[in-house]
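Yeah, one chain of the complex is gone here, protein chain that is, but the others are all in their spots.
In this document, chain identifiers A and B correspond to the written order of the chains, with residue numbering beginning at 1 in each.
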Amino acid sequence: MIKRSFYKKLILTLVAWIAATVMFFPVFWMMVASFKTEIDAVATPPMIVFNPTLENYATVQQRANYINAAINSVAISVGATLLALALAIPAAYAMAFFPTRRTRSTLLWMLSTKMLPPVGVLVPIYLLFRDIDLIDTKTGLIIIYALMNLPIMVWLLYTFFKEVPKDILEAGRIDGASRRQELFYLLAPLSLPGIASTALLSIILCWNEAFWSLNLTTSDAAPLTAFISSFSAPEGLFWAKLSAASTLAIAPILLFGWMSQRQLVRGLTFGAVK
Amino acid sequence: MTALTKTRRVNTLPLITPSVLVLLLWMVVPLAMTLWFSFQRYNLLNPQIKGFAGLENYKSLLADSALWTAMLNTLVLVASVLGVTVVLGTMLAVLFNQEFFGRGVARLLIIAPFFVMPTVSALVWKNMLLHPVNGLVAFLTRSLGFEAVDWLGNWPMTSIVMIVSWQWLPFALLILLTAIQSLDHEQMEAARMDGAGPIAMFRFIILPHLKRAISVVVMIETIFFLSVFAEILVTTSGGPGLATTNLAFLIYIRALLQYDVGAASAGGVIAIVLANIVAFFLVRTIARSLEEG
Partner (left out) sequence: MASVKLRDIRKTFGQTEVLRGIDLEIEDREFVVFVGPSGCGKSTLLRLIAGLEEITAGDLLIDDVRVNDTPPDRRGLAMVFQSYALYPHMTVADNMGFSLRLAGAKKDERDRKVREAARVLQLEPLLDRKPRELSGGQRQRVAIGRAIVRNPKVFLFDEPLSNLDAGLRVQMRIEIARLHESLDVTMIYVTHDQVEAMTLADRIVVLRDGAIEQTGTPLDLYNHPRNIFVAEFIGSPRMNLLPVRVKTVSEGEVTVTLPDGGALALPIRSNSLKADEEVLLGIRPEHLRLSERGQLAGQVMVVERLGSETHLYIQTQRGEMLTLKAEGQSAARTHDRVRVEVKSEYSHLFDQAGGAIVNGL
């Protein structure tokens, strides 16, 4: 005799998987297209059974401008993350372990800077960058991204630092650890997962950023977001290759995103939802 | 303060100052410049004509029907996507809170859209799905016997709303799911013992618990949705006509396509004011959670 709870579970599974499949389908369909030949990719009716090929990936990887864009994305994301971490870690450390009356208002003020709509300062930034020759440079984007993500990272690191159990640090002090030893042997290992998550989140946000990357770059420093948007005119013959390029562009971030779901929630809600 | 903590007092100022300084610059300088430019007559095509314009930029902007169309579009876009993501997000969060087969994998699949870069999302939807000739949706509608719909041509705003909702539904889902999972199990069991069926459970126990999370989602999403840009650029470029031009896109047009710095800056100021109104409420909510947590 099948229990009632089993039926319930079965129905839930069906509904949930339908939702999941519908949501994932566009991504899936694009990935499938990347393995089709160009002709197959734009065939109507759409081909479900086809001969898979890796030629698109081979071609894409040889395209200099694709490689350039990929390198740019990596360089910019990593660079901005490192810069932001260099600023955020000391600040979050100070505010978590040595809070003052100002700490709360500082944190809230940082939060408010994130509320600034980028389009509001498009004009001055564009003109400024033009005048100091930062248009179409990786450096320019690195600076902007670091600034944009700084508030989120300070907040995220702050919440992580606050979760380090105080007694462990106090035990270390009683055992005679100097401040440097305390930082190196106790704090670093304990907060490393938190720092890693924060870095991961920053990389995701930088990689996917699609406002400044579209407006402040043209060719040299164009990351993958801009590279792909340059194909917005629908020319069917490019579609399979574009799918391959897109798949390569989103795959790492998809993986990172899957790994960092929890931190995402924490980071993007500034700790209001844990 | 015990002796232990006293000896460890660190001068925190040099640690915090760089971040604060940098953010201050980032905020103050561009903001001030935008404000200044908005009172200037400055067009990059004719850089010789410069001068103080007073409120002229604002006046002509406010008189420009394009601005009001853009504001309306912004409102429609934000409200629609909010509605879709919050309602569907809540329902899916309740669903994914239950146990079912393959929950872990299903969860990965359903949150994937959020991590796809906006330009890729837009292109996929534009070419693969919504394209009236080659698109999959067209194929499906034709197989059902209906004519293919030119989504981006005839229903541009609906299409944009679809695309942005698709991208952001996972965000709402994740946050609301996290909030539901913090609901005390014993509370739900007590409700079961009190006779609560699934509907009563949702109405009296789950929904009140989600109030805070929903308001956070609404506020954060609003701030992001006010600035939707890439999706519009890649699919409709604001068209047809001005049908999908929101405030952000209008400013972009004015600034980088028409080189009208003055008007664009005035528009930018308006966008900032709008965002600040929402931001005020968000900061208050976060402040409250700081105290409690």
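What to note about this one:
Definition applied: a residue touches a chain if its C-beta (ideal position, glycine included) is under 8 Å from a C-beta of that chain, and two chains touch if they have at least 3 such contacts.
In this text the structure is predicted, and so the values were computed from the model without any measurement.
Set against the missing chain, the residues B:Gly51, B:Gly104, B:Gly145 or B:Gly195 yield one that touches it, B:Gly195. What subunit B contributes to its contact with the hidden chain is residues 184, 186-187, 189-196, 200, 204-205, 208-209.
Methods note: only the chains that are shown with their structure count from here on.
For the pair subunit A and subunit B, the distance between C-alpha centroids works out to 16 Å. Taken in their complex, subunit B has these residues touching subunit A: 4, 8-10, 12, 15-16, 18-20, 22-23, 26-27, 29-31, 33-34, 37, 92, 95-96, 98-103, 106-129, 131, 133-134, 136, 139, 143, 166, 169-171, 174-175, 178-179, 182, 212-213, 216-217, 220, 223, 226-227, 229-230, 233-235, 247-248, 251-252, 255-256, 261, 264-265, 268-269, 271-272, 274-276, 278-279, 282-283, 285-287, 289-290, 293.
Residue ranges of subunit A in contact with subunit B, taken from their complex: 9-10, 12-13, 15-17, 19-21, 23-24, 26-27, 29-30, 33, 42, 44-46, 87-88, 90-91, 93-95, 97-98, 100, 104, 106-108, 110-113, 115-128, 147, 150-151, 154, 170, 173-174, 179, 204, 207-208, 210-211, 214-215, 224-226, 228-229, 231-232, 234, 236, 239, 242, 246, 249-250, 253-254, 256-258, 261-262, 264-265, 268-274.
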